Structure formats: C-alpha cells, structure tokens
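The complex is shown incomplete by one protein chain, all other protein chains being positioned as in the whole.
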Amino acid sequence: MSGYLLRRLFHAAVTMVVAVSLIFIAMRLVPGNPLLARFGQHPDAEQMQRIIHEQGWDQPILSQLGRFLHQLATTGDFGESISRSHEKVSDELARRVPATIELTVVAMMLAIPLGVAAGIAAAVWRNRWPDRLCMAGAMLGVSVPVFFLGICLRAVFTGMPIGFRLPAFVIDFEPITEFYLLDTLLQKRFDLFGTAFKHICLPALALSSIPMSIIARITRSSMLEVLGADFVRTGRAKGASTWRVVMRHALPNAAAPIVNIAGFQIGVLLSGAVLTETVFDWPGMGKYVVDAVRESDYVIVQAGAFVIAAIFVSANLVVDLLYLWLDPRVRHS
Amino acid sequence: MLTRRLALIIAGLLLVGCASRAPSKPGNTLIYGRGEDSKTLDPINAETGETVKVLLNLYDTLVAFADETMEIEPSLATTWETSEDGLTWTFDLRAGVRFHDGTPVDADAVIFSIDRLRQDNNPHASDPARPYKPSYRVIDEITAADPLTVVFKLREPSAVFLNNLAMFPAGIVSPTAVKKLGKGFSTNPVGTGPFRFERWIRSQQLVLAANDDHWRGRPHFDRVVFVPVAESATRIQQLVRGEIHIADNLPPAALDELAKNPSLTVPEEISMNVAYLAMQTEKPPLDDVRVRQAIALAIDKKALIRVGYAGHAEAAVNLLPKAMWGHHDGIKDRPFDPEASRKLLQAAANDNGFQLPLTLGLAVMSEPRPYMEQPLQIAAFVKDSLAAVGINLTIEPKPSDLHFARMMRGDFQIGLTGWTTDNGDPDNFLYSLLDLDNIGDSGNNVSRYRNEEVHDLLLAGQRELDQDRRLVIYHQAQGLIFADAPVIPLVSTKQRAAHTSRMKDYRLHPAMLIRLRQARFEDVP
Partner (left out) sequence: MKSADTIEPPGQRAWVRLRGSSSARIGAIVIVGFLLMAAFSHLLAPYSADSRDATVAAPSGPSKQHWLGVDANEKDVLSRVMYGSRLSLFAGLVSITFAVAVGAPAGAVAGYFGGWIETLIMRGIDIALAFPSILIALLVATAYKPGWSAVIIAVGLINVPVFARQVRVTVLTLRSLDYVLASRALGASPLHVLGRVVVPGIVNPVVVLATMGLGAAILEVAGLSFLGVGGDPTEPEWGSMLAQAKDHLSTSVWPAVGPGVAISLAILGFNLFGDGLRDALDPRLGDS
C-alpha cells in the first residue's frame, strides 16, 4: 500500500517536471518578443536588446531551463512578468489560483449532488419521465459549450453581478486565504459572504453544466448495474423501501465509478474555467495564462503550467486514493 | 426525495445570497471601470493609455497642458525663459510644494526625475525599459542654479522640448522614495499630484486617495478606485447596475444606447488621434503609387464611420488631426470611386505584370485602441471594400504589441494602425510616422515611406522656433505626403465615455488626458 503510494507520488513528480520542461521549451520556440508589451508603440531596440541580455534570455534554451528549475526548486520563486514591469508572478498566482479553485470547487459542489441526484432519479424511474427528462437534460448539458451557456446566463440573469469577486467599492476587505467564501466567513463578514456568493453563482453554474451531465449519466448506468444485482433485488424483495435500498446498498456500491469520473472532470473543469473566466471576467488563473500565451510572456506561462500540472496531478492522486478506499476489489488486490 | 432535499438546500443558499444587503457605498469614492489594468506606476516605464491614466493623477510635471487645450501652462514651474539660441531653458519652481511623503520639491528632485528618465545607465531606473526615453535625447545637461531654479542645456534647438516636459514620463518623483524603495517604487509611487497612492492589488483594484495639500487645492473625490474589467459588455452592465461610476473604451453603438439612459451621461469630445491604413511601400505591389491610390479610392469613409464608429468620428484627409495646430485643411480628399479604383488598379497590373484579383494580407490588432474601438469590424469593412475592386484580403489579427512590432519590421502588406498625440505638436505625427529616420524595427514609419524632400522639411520643422514659419513647413510636407499616399488616413475619432449623471465637471481632454482633479459628485458638497 505505501509502496504503491510512493510509486504514484514519484510517478506524479516525474510527469510534472517533464511536462513543465516541455512547456518551457515550447514557449521559447514560439515567435514573439514579450518585451514589446512594455514598449507598445514606442519601442527602442537598443533598450530591449540590453534587457534581453541582462536577463539571460539570449542564452541557450536548455541552460535557461536549468536555471528556471534550479530557481524553482531552491527558492520556489517564479520570477517577474516580462510584459509588465516588476510584476511578481507568484503574487499574482497567489490571488488567481484560489479564485479559479474556488470557482471550480463551487461548480463541483453544484455538479456532484445535482448530477448524482439526477442519475439516481433516472435509474430508479428508469424509462419513465424522470429518466427521460434527466437524460435529455444531461445530453443537452454536455452539448452546449460553456462559453455559449455563459453568454445565455448573462443575458437571462441581468440582475446578477458579474466581473468581480466582490463589488469594486469594497475596499476594506483584506482576504486571508484568498478563498473569498471562506475568508468572509472567517472574518464574520456575513453580508460580504452573501455578496461574494452572488458573484460566483453564474460562472459556477455555467462551469458545472458539463460535469453535472456526465456525472448524471455515469451515476445512472452504474446505479442500474447495481440495482440489477442479486443482493439489491433481495433487499427489495424483503420489502425495504426504494429509498433505503438506494441509499444503503446501491449508492455505496456505485460510488467508485462516480468518484473516478468526478476526478476525471477536473481536467474538463480547468479547460472550461479558461473560457468561463473570459465570458464572466472572473479574475482567475485561466485568463491570466491565456493572455500570457498570446503575449508570449513565458515567465507567466511556465509558472502557470507548473501550477496547473500540480493541481491536476495532485487531484488525480486524491481521486486514486479515494477510489482505492471506495472499491474493495482494488483495496484487496 | 433526495432531489427535493437538494433543491431545497440550493434554493436556500440562493436565498441567502440574494437576501443579504449590499454594504453601503462610501459616498465620495469614484469607481472607474476600464478595460485593462495599469502595467506600472513609475512614469518612466509607462506606455499604455491605461497606465498613463493613473499617472496623470499621481504626478505633476514642470509644465502642464491646459484643462481643455494643448496650451502649455505653469505647473510645478511657475515661470520659464529661453536663451536667444534656444539651447538654454531656465525654470523657476513653485515654492512650498511637497511630495506625498512630505519631502520638499526642489531643483534636485527635478534633476533626479528627468535624469532617471533620460540617462543610459541611471542607477535609479530600476526597470531600464523606458519607452519615451528617445523623446528626451535632446537634453544635454540639467543643473540647479539655486534650490528653486533648474537650468536645462539642450544639444540643439527644439520646438517640442517644452511640450515634452508636459508629458507624463517627465512626472516629478520623490527622490527619497525612489532611493528607499528601489524597484518597489513602481508599486508604491510618491509624487506631488492631486491624488496620492493608497493601494494596488494588480488586476483587481488600484486605489488613490485625495492629496489634501495639493498646491491647486484638494480634489473633490476622497478616493478613486480604478478597476480593470476586460469585457466591454461587463463594464456596461456594471455601469448600468451602478457598480462602477464611469466606464471608457466602450463600443460606439453601445455608447449610443447608454446615452438614452437618464441616469447616465455620455460626454463627447474631439480627440487628436488618427486611424490609418499603412502600406508596405518597399515591396510590390504596394510600391506602385497607383495601387495605393486605388485602395484609397475604394474606401467609402462615410460608410466606414457608420459601421465602425456608429457615426462618432470624422473622416481624415491627412495624418495630422483636424483639431491640431498645423493641420492643412486645403487638401481635398480623394472621392469614393470604385470605378476609378478598378481602372487604376488594372493599369498598374498591366504595367507591373501582376494578375487581378490581388491577394494581400491585412494586419490588424485584436484589442481596441482609442482611435479604433472595433479593429476587427474596421478590418472587415476594408476587406469587403477592397474585394469590390479586385483585391482579396486575408485578415491577420495579432495582440497589439505583436501587431505593432511586425508592422515596424515591415513584415506586412497592408495594416491598420493609428496614433494619438503625445505632445500636441505636428512633429509628433509627421516626423514619427513618416520620416525616413523612423524606418526600422523600432521606428513608427511602418509604411517605410522615403522622401528626401519631406525629410528635409520635417527636420527644419523641428529646429525652427518661429511658429508661423513652422506652419508653412508642415503644410508643404502634408501636400507632398498626400500625393505619394504612403498611408490612407481613415478617421479621427470622437472620444467618449459613459458616467453616472451624478458626476459633474468631468472634462475630456483632446489628447485623452484623464484628469480627475476637478470632477465631483453633485450630491457631495
């Protein structure tokens, strides 16, 4: 068991280092000079050349990569943005990563219970209207692109705030963890909690649609499998209520594939977050990295890539462990 | 059943969200919604309009542009005089002015600030990227005659020197703060302006507070909060909901909608900018003046103003905006005449041996600029117009910085670009954008227009200090340029913004200088 864990951890670390190195190299091969962003319509070739030399951006890619990995390993520092003067990338990420994670978590908190509930309903009332309704909804849910859904939500719920995590006039709020929903509670600012919640509603809803639909479908099929199993049939024959059978016997046994697919959705969610953040002007990491790719600000891209890969790999690790714990067959083998 | 319970919980959560009362707004804080965040707060490193917007309220310069014109008026300097040969400028400083950190403004502070901007290896320039450094090349030496008198020695006479001192890069900074903070100064600035810095959370909030001791008197707002909101549709929604008080950089058609809203005001002001079509004149087929003229004849500027600017722009005939001193209004524009355009193009094709339709690339920036709020729409219009006369364009959008860089490299065929005045002088348009000195990787003569006659005129214009004689020179240059058609000027835009009607005395400046010191809320005494 611990051997397995160690192997998984090692595996994850190697994947990350290789992945980040590849992104690092790819970014250097992208044409474009991120310094241009600082000069705009007033560039000065002489000054730019000097800065490039000072920063070592004219050295071979591999030695730059070595320097980056060394700096990261020893100080944990990602460096400063190239396109904006003296912007510390770690500071930015420290604010933006929580914003994205908060959005993703709220989306998952919508997607998992609603998806599971819809899946159960569909399985229990199989081939009847709740099934048809839920599955049609799920089909639609996976088909509508998140950026179009976002636009629709914006157009329909014009009363909901968008664009900030808190209104701009709140200038006396000092976040602790940068997870606003948590921070407002910790500081007992319940009015602000409500406001922050309102701000996150629409983007989270848009983001949750695809995982919710997928979870509903998986729940349905794995519930159907379990509901057909002997022990469930026996339980039902003995007169246990449907509710009891579902909650006591069927759901725990159907949980493993659901957890698995929920974990798999993290990738989908991060992809979706990039687009959702664009539509709703959510100040998260996705938009930050996308803008940096377009300006070829490689310092930001490689830092962002590192963080994203880290989230991804650790999320998968957690899911693996959960899976291990939930599925007795895997546990014993 | 489970679904029902869940639905209840969700509904409950939503109710909590909706029922909670928004915290009361501080009454005298202006919230300014804009498309992008500042990139720095250090004036020497600034370039973009969004960055400059904040600096204008944080710093003062020696001399300043007037409230609504490009006239130069006293600011930190009360009087100044020029030597006979135009090489020595002496400025008397305002007495008793203090920086936001309490240190006094004296000749040394002025020398420190300008040297930081112009010297190659100045130790106090923590970021060597200084986009406007070349504009101050003409300064040879700055000395202090006494604590309140500064003397500038120039390498040669310059007609634009004084205007350049009124530009934001020459903002006077506190030497004490710069020395103490080093590169931290760029996020913790200290100037003398009407507002002082309070806090900056990048990409979220930039807060300025009133400078109670400003020499012009205290500004009306207690605070100004700049918030970056990338999507214009979001800014509009926030403005309508009252979450922000003013928004700029909005699509023209949307502004027309907002103007109908009684609780909003949409001021409009001319602006000294120009949007134009640049053509790579070094490479065929655009090296042939007939092809360039044909393109000019194919574009219906009236329709362009309707589609791309919702009517809020003026057709431009030459690069120098109508509103600017030096503009030659005697030049008559080429008419919109697709028939003539086709003929001209055919003639050029026959002589040069190319086939029609021509296939060319049209380079365009993907983000809005003040002179072009909707670049892709303009690009689509140009594409459709030229398709009608036998030129098929492929549109090649790029983020602004990459776009301008590729145009300067000459790596394009036709490109959309434009310019907003820096200092209100014709030299800033004609020399910067069309002189052969400015051809190259970092030169703004992107058309690579070479005309020795124009070059001589433009150099003479820089050194001539007599305004009447300069006017003659610039008129002559504009005539020559129009005939050669290295660029096709499209429009000068009207600058507009939308703000709550509660806000009064907010004045737009023709050079798009956003200065908030006089603006106020009508219901705040």
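Chains here go by letter, A and B, matching the order in which they are written, and residues are numbered from 1 within each.
Methods note: contacts are C-beta pairs under 8 Å (C-beta built on N, C-alpha and C of every residue); 3 or more make two chains touch, one makes a residue touch a chain.
These numbers come from a predicted model, not from an experiment.
Colleague: For the unseen chain, which displayed partners does it touch in the full complex?
Modeller: Checking the complete complex, the chain left out touches A, B.
Colleague: Among A:L181, A:A216, A:V259 or A:L275, which one touches the chain that has been omitted from the display?
Modeller: A:L275
Colleague: Looking beyond the chains shown, say which of B:S263, B:T394, B:Q467 or B:S501 touches the absent one.
Modeller: B:T394
Colleague: Residues on chain B that touch the omitted chain in the whole complex?
Modeller: 231-233, 236-237, 240, 251, 253-254, 257-258, 303, 306-307, 366, 374, 376-377, 379-381, 383-384, 387, 394-398
Colleague: Since one chain isn't shown, list which residues of chain A touch it in the complete complex.
Modeller: 15-16, 18-19, 22-23, 26-27, 29-31, 126, 139-140, 142-145, 147-148, 151-152, 154-155, 221, 224, 267, 270-271, 273-275, 278-279, 286, 289-290, 293-294, 296, 301, 305, 308-309, 312-313
The rule is short, and it goes like this: only the chains that are shown with their structure count from here on.
Colleague: Hey, how far is the Cα centre of chain A from the one of chain B, in Å?
Modeller: 38
Colleague: Can you tell me which positions in chain B touch chain A when the two form their complex?
Modeller: Its residues touching chain A are 1-3, 6, 10, 13-14, 16-23, 25-26, 29, 31, 33, 39-40, 42, 45, 47-48, 126-134, 183-184, 186-187, 199, 201-205, 207, 223, 225, 227, 229-231, 233-235, 237-238, 241, 243-244, 399-402, 404-405, 408, 419, 440-442, 444.
Colleague: Under the definition above, what is the set of chain A residues touching chain B in their complex?
Modeller: 32-33, 35-45, 47-48, 50-51, 54, 83-87, 91-92, 95-96, 110, 113-114, 117-118, 120-121, 154, 158, 161-164, 167-171, 190-195, 197-198, 201, 243, 247, 278-281, 283, 287-288, 294-296
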